[in-house]
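A protein chain is absent from this complex, but the other protein chains hold their places.
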Amino acid sequence: MTFANLTRNAGHAFGENPLTLVAVGILLLLLTCALLGPSLAPYDPLMTDATAKLVPPSMAHPFGTDALGRDILSRVIVATRLDLGMAFSAVILSFVVGLALGSAAGYLGGWTDRIVGRLMDTIMAFPLFVLAMGIVAALGNNVANIIIATMIINLPFYCRFARAEVNMRRDLGYAEAARMGGNRTLTVLAVHIIPNILPPMMVQASLNMGWAILNAAGLSFIGLGVRPPTPEWGIMVSEGASFIVSGEWWAFVFPGAALVLAVFCFNLLGDGLRDLLDPRKRV
Amino acid sequence: MNFVWKRLLATLPSLAGVVVLTFLLSHALPGDPAAYFAGPAADANSIAEIREKLGLDRPLVEQFFYYVADLLRGNLGKSLTTGQPVLTDLVDRLPASLELSAYALVFAIGCAIPMGVLAAIRLDRPADHACRVIVTVCAAFPTFFIGLLLVYVFYFLLGWAPEPLGRLNEILYTAPPRVTGAYTIDALIAGDGEVFRAALAQLVLPAISLGLFALAPLARITRAAMLESLSSDFVRTAHASGLPTSKVLFTYAFRNSLLPISSVLGMVFSFLLGSNVLIEQVFGWQGVGAYAVSAVLASDYAAVQGFVLMMALLYILLNLLVDVLATLIDPRVRFEG
Amino acid sequence: MSDHLTISDLNLEFRTRHGTVRALEDVSLTVRRGEIVGVVGESGSGKSVMAYSVMGLSDAAADIKRGSIVLGGMDLLTTRGEAMRAIRGREMAMIFQSPRTALNPIRKVGRQIEDVLLEHAAIPRRDLKKAAIAALERVRIPDPERRYNAYPFELSGGMCQRIMIAIALACSPSLLIADEPTTGLDVTTQAVIMDLIRDKSRDSRMSTLLITHDLGLAGEYCDRIAVMHAGHVVEIAPTDVLLAHPAHPYTRQLLAATPTPDSTIDTLSSIGGQLPDLRRELPPCRFSERCVRKMPQCDLPPLPWTELSSDHLVRCRVPL
């Protein structure tokens, strides 16, 4: 798997899996909402309207309004930036830290490997969502800590992946040849090995993005991190949940659907990216 | 049996890691744990008092020893919200969570493995595509959202499911005498069919919501592992030897797929135990998850810490079980130990 | 000797996303009762594809366009499903390269032999173990009672290949297909395994098809050799004839490229060009683009079989 394969297989991957194109479409929509959110939203997401509480979807409010009369469509749009932002920051952080720790462990072996391995084992010894809850509870209930918690529970995946990939390539002919060619340990790792593991790592990251979104939203759903009235999908679902028993479905369905759409999009992108890089690995 | 002992020994570092990490979460982080333990309403005086009482003014290492010593005595501290020892609270509520998770797991395994196997055997045919769609959809739905949707459809719209408020409608039924703590089992032990049915009815929606999320990774890995086995050299040998299709599929391909499947089970347990928290929230389930959420929101730190620790122990135990099962499947693991 | 396996005019294509690969074209080959026939060719020549079509184990993307495969009077290409399954393992058996992965890693080797016996031999269950141990004995495995309980990962590559042979020969098939059985094994082990295969086929008058890329190996163990190039059988002859008087230019060049105890670096010569891309439109003779003796008539279809003697056939218009 190399970047060169990427362009080579692009045609086939898109041709055979049109869903990837759909995912790219959803991604563009999400990115637009995330970047331009407030200016796209028809209403102020925080503006309450006592006269229009729990209005069903209509022309004026396509997604209806919530218990305080706020426009749900506007809130869903504006929340995109926060939800994707939290997941994306967490994924980027765990990607970078995981790559650094994992490749050091995989390439150097010995004590580095043992310490890093033990650390990751300890994280993995917890049910991850529970650990995230514990971390947020300990560090303090705010958005930054949601990101940190999500990053920590994602870390082992990147770290182990990078370790395995580096370890596998360390003794491969081209790494040994690089050493024969006068590359020092760090150069072999940085110039010859890491560029070759970036593409599979990126597939991993893309597949992971959906999971990160679910985790961040899950934490908000139980009341951690984001505080009302900030628009955020998880918290909106949680607020809307109280009105199910009285039949006001729109309050929880639309933010929930936004979540599903985002996760769905990144899962498909990850699958598509994997096919692009290595069509044989398709499962 | 030798292997089991070795594997048990191998969990010790994990256990140690878990204990250290939970300790660090409460003691070594920024912020004043004494303030946490004292609760939001405490004044400076009582915080200082608590700090001394908890030994928080002593060096970290010393505190750690006290912490471990307390753990060994089963002392997880007192919960602020319930006023009871945390251990009592947890033991009280654990069966509810376990019961729910067990049903969810049975549901997930029961659906995912046949689905994955079928998809692999019928590769690129309608059954495979259907499986793929189900898996993709399940993987994209947050557990809590599925739960809410199911409640809306099956309780509000159709009226098939009972009201999503806990484990048993306490107005109509009385809980069976506690033996295991799991209502369905206790009801059966008490021979009370009506309560059993009622408890089961309460379980259906939350168990399915929980199970659906675990279903996706399991079905995915089953399909992948089966495909791997089916394209392996030894399955080719089995075909070349003219063995019956059923034998090739089960004795040769499926048995070999169990190993990768069991290695993903650990991940699935992690999902289940984590999502339990969310689902208990949605269905008003009186389990440890709901207890932990209210503790977190009330800054009831001893309770949260106890919960995290217990979940980690439970998870380690489950993984141990899976590993022991894996050795029964694969002789190589036994030898490499 | 009578013909036991007859492959005639076999045409096989693979449908891939990059186009149709014409993997076999008009392949004909016979194996007589008790004879060892070698099929020699470089990678991509189609020798394994042919072997798999005999066993009915072709890839799902393979499409047999034309031709027939007859084993002992039975048309294998029209035999399907259960009937084919009954033949495999009993009438014909196959051994593979990399024997370690060809055995089920989590099943005792003794049980894997029993699986075949249970299916094809009328042996009562209580005698199965004895029969399996006897099968291990027949392939000269020392201490067969202990090996019965071994898992493949506990055995060496050579030992695994003997187990494979024991599985293949468990029901005394009349045809054995050996697909590169010693590739990846040490040369000393290779000799032991090949001796075993030769002895077994001699003992029981079993026909053997040996697929290999090593002309030297085929030369030592086979009665006749078929040379394949780019999906064509280009020459078939008794071993000594083929080695001494190759008639096809490809055979001759392959011989010249194969190091033997007598060759020197100066006598070693290579074959120009590469295997043609089997997805393209190809000339009648698929070797013509690499052939130094190419003549204008080589481009005229159809490519004939030239019979140099009753036993020596070559697919070349202008044989040497």
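Couple of notes before you dig in:
Going by the order they are written in, the chains are A, B and C; count residues from 1 in each one.
Quick note on the criterion: a contact is a pair of C-beta atoms (placed from the backbone, for glycine too) under 8 Å apart; a residue touches a chain by one contact, two chains touch by 3 or more.
Here is the rule we use: contacts and distances are computed from a predicted model.
One chain of this complex is left out of the view, and of "glycine dehydrogenase (aminomethyl-transferring)", "Sodium ion-translocating decarboxylase, beta subunit", "ABC transporter ATP-binding protein" or "Nitrogenase molybdenum-iron protein alpha chain", the protein name its UniProt record gives is "ABC transporter ATP-binding protein". The absent chain, not drawn in this view, touches the displayed chains A, C throughout the complex. In the complete complex, the residue from A:112, A:167, A:196 or A:230 that touches the missing chain is A:196.
Touching the chain that is not shown, out of A:96, A:115, A:144 or A:177: A:177 (per the contact rule at the top).
Of the candidate positions C:217, C:230 or C:278, contact with the hidden chain is made by C:217.
Seen from chain A, the chain kept out of the figure touches residues 1-5, 172-174, 176-185, 187, 192, 195-196.
Considering the complete assembly, chain C touches the hidden chain via residues 42-43, 156, 186-192, 194-195, 213-217, 219-221, 239-240, 243, 253-254, 256-261, 263-265, 268-271, 274.
Here, only the chains that are shown with their structure count from here on.
Of all chain pairs in this entry, the one linked by the most C-beta contacts is A-B.
In terms of their C-alpha centroids, the spacing between chain B and chain C amounts to 53 Å.
Separating the CA-averaged centres of chain A and chain B is a span of 22 Å.
Contacts from chain A toward chain B in the complex involve residues 118-119, 121-140, 210, 214, 217-218, 221-224, 234, 237-238, 240-241, 244-245, 247, 249, 252-253, 256, 259-261, 263-264, 267-268, 283.
Contact residues of chain B toward chain C in the complex are 232-234, 236-245, 247, 251-252, 255-256, 259, 329-332, 335. Of all residues in chain C, only 55, 57, 85-90, 93-94, 96, 98, 101-107, 115-116, 119-120, 151, 153-154, 164, 167-168 touch chain B in the complex they form.
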